[in-house]
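These notes are about the structure you will find just below.
Omission of a single protein chain aside, the complex is shown with its protein chains in their original locations.
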Amino acid sequence: MDFASIAGILSGLSLIVAAIFLRGDLSNFLNIPGIMIVLGGTIASTLLTFPLGDVVKAFKAGLFVLYEANIDPNDMVKSIIKLSNISRRQGLFALGKIKTNNLILKKGCNLIADGAEEDIIRNALRTEIESLKHRHLNIQDVFIKMATFAPAFGMIGTLIGLVQMLNMLSDPSSIGPAMAIALLTTFYGTILSTLFFLPISGKLKARTMIEVINMEIIFEGAIAILKNNNPLMVFERLSSFIPPQDRTISEREVYKL
Amino acid sequence: MDFASIAGILSGLSLIVAAIFLRGDLSNFLNIPGIMIVLGGTIASTLLTFPLGDVVKAFKAGLFVLYEANIDPNDMVKSIIKLSNISRRQGLFALGKIKTNNLILKKGCNLIADGAEEDIIRNALRTEIESLKHRHLNIQDVFIKMATFAPAFGMIGTLIGLVQMLNMLSDPSSIGPAMAIALLTTFYGTILSTLFFLPISGKLKARTMIEVINMEIIFEGAIAILKNNNPLMVFERLSSFIPPQDRTISEREVYKL
Amino acid sequence: MDFASIAGILSGLSLIVAAIFLRGDLSNFLNIPGIMIVLGGTIASTLLTFPLGDVVKAFKAGLFVLYEANIDPNDMVKSIIKLSNISRRQGLFALGKIKTNNLILKKGCNLIADGAEEDIIRNALRTEIESLKHRHLNIQDVFIKMATFAPAFGMIGTLIGLVQMLNMLSDPSSIGPAMAIALLTTFYGTILSTLFFLPISGKLKARTMIEVINMEIIFEGAIAILKNNNPLMVFERLSSFIPPQDRTISEREVYKL
Amino acid sequence: MDFASIAGILSGLSLIVAAIFLRGDLSNFLNIPGIMIVLGGTIASTLLTFPLGDVVKAFKAGLFVLYEANIDPNDMVKSIIKLSNISRRQGLFALGKIKTNNLILKKGCNLIADGAEEDIIRNALRTEIESLKHRHLNIQDVFIKMATFAPAFGMIGTLIGLVQMLNMLSDPSSIGPAMAIALLTTFYGTILSTLFFLPISGKLKARTMIEVINMEIIFEGAIAILKNNNPLMVFERLSSFIPPQDRTISEREVYKL
Partner (left out) sequence: MDFASIAGILSGLSLIVAAIFLRGDLSNFLNIPGIMIVLGGTIASTLLTFPLGDVVKAFKAGLFVLYEANIDPNDMVKSIIKLSNISRRQGLFALGKIKTNNLILKKGCNLIADGAEEDIIRNALRTEIESLKHRHLNIQDVFIKMATFAPAFGMIGTLIGLVQMLNMLSDPSSIGPAMAIALLTTFYGTILSTLFFLPISGKLKARTMIEVINMEIIFEGAIAILKNNNPLMVFERLSSFIPPQDRTISEREVYKL
């Protein structure tokens, strides 16, 4: 559970509600047709822009980003060093029997156990990393595009309201409230973009960065195991991917893993 | 037929129409000269920006994107593994007799059957992929530019309307409707950009990504066939291009293809 | 003569003029000082931004883009295959006597005839291509910058008009026309940017893409001639640069060239 | 202590305060709910966009950038030449006993002393540099995003104020002050973005550039020490990273270090 995200959304929304209550009535800021045109229009343009499968994946990822924990790169380094020790003691073939639900780690182990050449392992894992990056970028892109569609539909809603108001100028007392309603869609579009779509795309980007680091650790680790490198060298090589202050594995631990 | 796209356009337009009906008359939002200046101006600037051939290609691609199905990368992997099995059983020369309407796959087969060196095959296929990417980017660019021209002509139309209104301030009752009409071109320009041009360019980008993945599968597959790799290795190498959850080929199938 | 461009400019301008005539007087939209500040200011900022020589080159290129025809890449492939046949029959030295007004093709032929090593030919031609690209990008950049300067000077003109109007509010009847005149410079700036500068930069980009393809054909062709490759291989290699549906040379023709 | 930064903030703020005092009352420009919605909303969206750890790191970095001095690249070159002289006199093993609080320099020395191959040293240090760059870019990104969130929340605040004002048009005398208050959030958002968030991200970028230069000096220096290069060659190689006019080490000094 990602408490910073929950705190961010709640504090952002309550600040806006508090600002509204200070000098007026919350009901002036609720306009169902306005919400429908902004939210509905944004979803419509998103369905047009991306294949349906990508939109579904993006929405799932956007929800899970608040719940799922990332794998700590330190744990990934530990797993690789363990595999390195196994392969040194029991031979490369032993890696074929490893159980893991990380598909790329599994693929790397299988390729090594099958006796694939370094070149093939490098290419296969590199392609996995590159296509994972592409898929993640694509999912971030869904929310980045939504962040541009929402204010555009906000403006479309405001233009509809303004045109309607300008055609009914005969009753001066209705001008103010009519214009207020017209502005609400711009208000909704800006909030959706600034407090939801842009932050979600940012959070997904942060998660991608950690996943890519884990993939790079698997990649370099697989090569190191194949070359039968000294575990300390493997550790020195892999720990470079983790910020110095976040490294939790000591050199002494390496041989005990 | 791409139902998500059809649903997107219909729901987007009907939301806008519904919002208009809620508080006014649809006829206030129809202005033929306004539509002509925004749509006509956008087309004029597009014809100036791109060679005529590119505009025609882009419009065809924009229409077909709703109908044509992409080739599933899983099918492409299967085709390559089949070719790999053929070449192992009947020799590389057999690939020259393969029939396919994928021009790049055909070219790869011909080059292998003609006994071209790996280097020449790599260069020729790489150039095909790069020029395909360039052509697709160019076609996306037509719609990206249209998405910037439409709001600009919307603004030009609004400025024309405002200048005309400001020169006729003597009749106060005409100010409102005149300004309403002036705003309509901005309204048209924003809708064209947000609900049509940007989404079409996005859909074309998604299609390009799948086509490039298919091309990369052909490229790596051709090299693997040339090197007479083990079909299981070919499968491991090529399946890396497909997201793990979308892979429909099992390892057991490989030898039966 | 590029008819699509001419049609684009004429239709764009006539749409705007028609929209003006529909509800008013064309004279309300002509303001010589406004045109001078937008056009003059844009040219002034352009002269400050780029060396004089680059601005002159850009303006020439902007004019010629409507008249000059590009070399068809198919013709370039044919020329290279002809040269390949000459060099196979008469020796590499024969290329020194080739006459062509394409300076890079000439340079490639001379270097081959002079017996330069592959490495030197590669580097020299690659540098020619890269500096051609840089020069073309620079020329496109002149029009891209003009497309940002024009609306900025439009806004400067409008601000001047607004400040003058706000200092003369005592006569209410003059407010409307004064504000109309103030808005005209924004109108001019937007038209210059959307209907002239952006499209010209786009057209120059399209032309650059074709020239670069021709250069790449020369580059790969020179290497192939040097390696004394089979003409059919040369053809397969070079035709990759042309979109499949635009290839006009058949394999049978290759040996007859 | 970075006096230019302190002078910049103080002069920027005092210019704005002076401009306010010239023609009015400072109290008109203080609106606590407005400040809360802009600052609070910006922080809320930032917490949503980035992992909590990154936001904390960014805020620390943003504060320290005014106090901490960078390491002068000239000093780094001197340190490397000293290490080079030590390794030539006492052997590579002596580098293992070097004390330094630069973690990457320490890692390089340890790897050399442990007898790692050039390839492993290159990869490990290159990865350290790349992940340092990524972490720094991420921290700059926090402030770049804040610079876009602040004006967006300024606009949200202004829209709230406008909607409230438009619903209370019955009292004309309150329109002016109500609209003034509405505009204040836009004012706050623009100042936060222009005078704080953008400049801090710029300052962090400048610091990153110097740190990366120092890392590159360590990288090239480690390779040069491993190859047992002549100290003068090491000096010539490493001084290339420093702008010519900032180089403070003379060639004569090199052998005395």
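By letter and in written order, the chains are A, B, C and D; residue numbering begins at 1 in each of them.
The criterion applied here is as follows: contacts are C-beta pairs under 8 Å (C-beta built on N, C-alpha and C of every residue); 3 or more make two chains touch, one makes a residue touch a chain.
Because the structure is a prediction, the values reported are computed rather than measured.
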item	value
In the full complex, displayed partners of the excluded chain	C, D
Per the touch definition above, residue among C:L10, C:L63 or C:L103 touching the missing chain	C:L103
Interface with the unshown chain - residue positions in subunit C	33-34, 36-37, 40-41, 43-52, 54-55, 103, 107, 110-111, 114, 116, 120, 123-125, 127-128, 131, 134-135, 138, 145, 148-149, 152-153, 155-157, 159-160, 162-164, 166-169
Contact set of subunit D toward the excluded chain (per top definition)	3-5, 7-9, 11-12, 15-16, 18-20, 22-25, 28-29, 173, 175-177, 179-180, 183-184, 186-187, 190-191, 193-195, 198-200, 202-203, 206, 209, 213, 220, 229, 232-233, 236-237, 240-244
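Keep in mind that, in the parts below, only the chains that are shown with their structure count from here on.
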item	value
Copies subunit C and subunit B - interface residue numbers shared by over half, same or different	different
Rotational angle, Cα trace of subunit A fitted to subunit B, multiple of 5°	70
Graph class of chain-chain contacts, one of line, ring, star, complete, other	line
